[in-house]
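Worksheet: the structure to be examined is printed underneath.
For this depiction, one protein chain was excluded, whereas all remaining protein chains were kept in their positions.
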Amino acid sequence: MTKQIERISNEIKEFPKYLKDWAKTFKGGLTVLCLIGLFLMPLVTTSPYFLGIFILAMIYSIYAASWDFLAGFVGKVSFGQAIFFGLSGYITAASLKFIHYPWWGALIFGSLFAALVGLIIGLITLRLKGPYLALGTMVIAIILQKLFALYELKPLLWGDEGISGIPPLSTNAIEVYYVILIFMIISFIVMIKLTKINIGIIFRSIRDDETGSDASGINTVKYKIIAFMISSIFAGIAGGLFVMINRAVNPLIFQSLYSFYPIVMAALGGIATISGAALGAFIFVFLGEIVRDLADPLFIFSIVLILIVRFASEGILKSALERLKEFWDVLIGR
Amino acid sequence: MNNLLEIRKIYHYYGKARALEEINLTIEDGALDAVIGPNGAGKSTLLRVISGLEEPDRGKIEFLGERIDDLKAHKIAKKGIAHCPERRRLFYDMTVMENLEMGAYTLKDRKKFQELLGFVFEVFPRLKERKKQRAGTLSGGEQQMLAIGRAIMANPKLLLLDEPSLGLAPKIKNKIFDTVNKIKKEGTTTLLVEQDAVLAMEVGETIHLLEEGKIEMRGTKEQLEKEPRIKKVYLGI
Partner (left out) sequence: MGVILEVKNLTKKFSGLTAVNDFSFEIKRGEFVGLIGPNGAGKTTIFNLISGFEKPSSGKITFNGKDITNMKPFKIVNLGIARTFQIVRAFKFMTLLDNIKVSCLSTRGKELAKQYGIDESASSILAAVGLVDKARIPPVILPHGDLRKLQIGKALGTNPQLLLLDEPFSGLSHEEQQGITELIKKLHDDGVTVFMTGHVLRELMHLVPRVIAMNQGKYITEGPPQEVANNKIVLEAYLGKGSEQLA
């Protein structure tokens, strides 16, 4: 026990130096630059439109990262991430509008509910492998969409009109921006850290060889469920924030498109990187805005997906980083 | 006598596991040779490398003077090598007749087809009885007969038989080996791979003993029986 306390206090003492060393590395420095950029964005523009694009990108970053965590690090590919996104959205919306929770209370409530659902879905889909897991999660999302749109269940589930007129997180767009930026940073720090510590090693062993992991004495059932819950809680955070930005939620939040978004974004940025999810989300959202008046988003999205699969199956992050690093090395004359 | 098949310094790996190491083997035209050895020695791998299902990592294989180690399996089949694989691998949903027809896929000569079919039904009358039966419903022994029949239908110059006695009762085993002898009498060169050393040595003219991917020794039945090596190879001690 004392050894662990010793280790943790050492880590805390070393932290500032660790941070400095990390910032000096190429990846670290780049990340710091991006973060500084994001922090300073509201000084560049206070237009709700532009800030809104960034806000959407940051929310989608968390959403995409939640999927990447499960798929890239535990090897469980979900085609129904919208289950948690949407359920948390509904719970958050309902708590805000009908129970008058403060925004952070509603968000906690929604996310915890998403985690609970993650536990249940994890248990249900436990024995499903590969394509069957994908199908199973997809089907559940479709069921939810139909369920929440049912006229007969309107008194309970609000029907196809959903919940609207949700009180905002804040009337000040800049406040909203910074709140969501903080959420994004914390979510990423937590998810990345999880992949690096011991439990991350266990998760990756399940991804690489589940039977082998069993044979190594790991209770893979327990850890698969934990992984599902982690993934769902972050998808839930994204869902709750999403709903608060839109001030409304309806059954369309469960549509397959919303389950595919995080997949495309994570694939774009690079699966099994977590940070790639952010890159993918930002590119995706910006691309979406640029071509919004030109074509249907589903069409754009399909083209992007085909291009990724054909040309950049590892995602953009790794190769882009490599090119940038080469460029940087040349620049500083290495 | 010509060498129908010449294998020179063949090496093959499955990923990193070595399966065949410096195999040198020749088969004369018209011979009935056998490869024996314990399980995992590489017997099936050897046949797969010859028939093109696996590409050897190193070495040369020549069939009738022509190099075949770099050819795809279907091209090798067209040249006249028929491979009857381990555990039969029939088209289980097709009938006996259809399986035999599939075996003659590369055969253009209609007359030859009838001739071969006649031969197959002569050595395996049970197949004639069950012409229209689905292959998956045949007994183990009948399935093995069909597998060999299918290979014969390709009118091969070289027939590769992979463990035809696997999983069969002794009576059927003997029947199969009688047929192998008959095939030889018709003039087809055969390379037989068998785990059952005793049976293989009964029929084979030249026996090659394979151990861990290497040819440990070769010779006639009498030569091999004099050596205690076979037991040592199979049982390690």
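Letters A and B name the chains as they come in the text, with residue numbers starting at 1 for each one.
Criterion: a residue touches a chain if its C-beta (ideal position, glycine included) is under 8 Å from a C-beta of that chain, and two chains touch if they have at least 3 such contacts.
Model, not experiment: these values are computed from the prediction.
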item	value
Among A:Asp209, A:Asp296 or A:Glu326, the residue in touch with the chain that has been omitted	A:Asp209
Among B:Glu62, B:Glu98 or B:Asp196, residue touching the chain not depicted	B:Asp196
Interface residues of chain B (partner: the chain not displayed)	14-19, 38-40, 167, 170, 195-200, 211-212, 225, 228, 230-231, 234-237
Where the missing chain touches chain A, by residue	3, 198, 201-202, 204-205, 207-209, 211-220
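Please note the rule applied: only the chains that are shown with their structure count from here on.
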item	value
Centre-to-centre distance between chain B and chain A (centres being mean Cα positions), rounded to whole Å	57
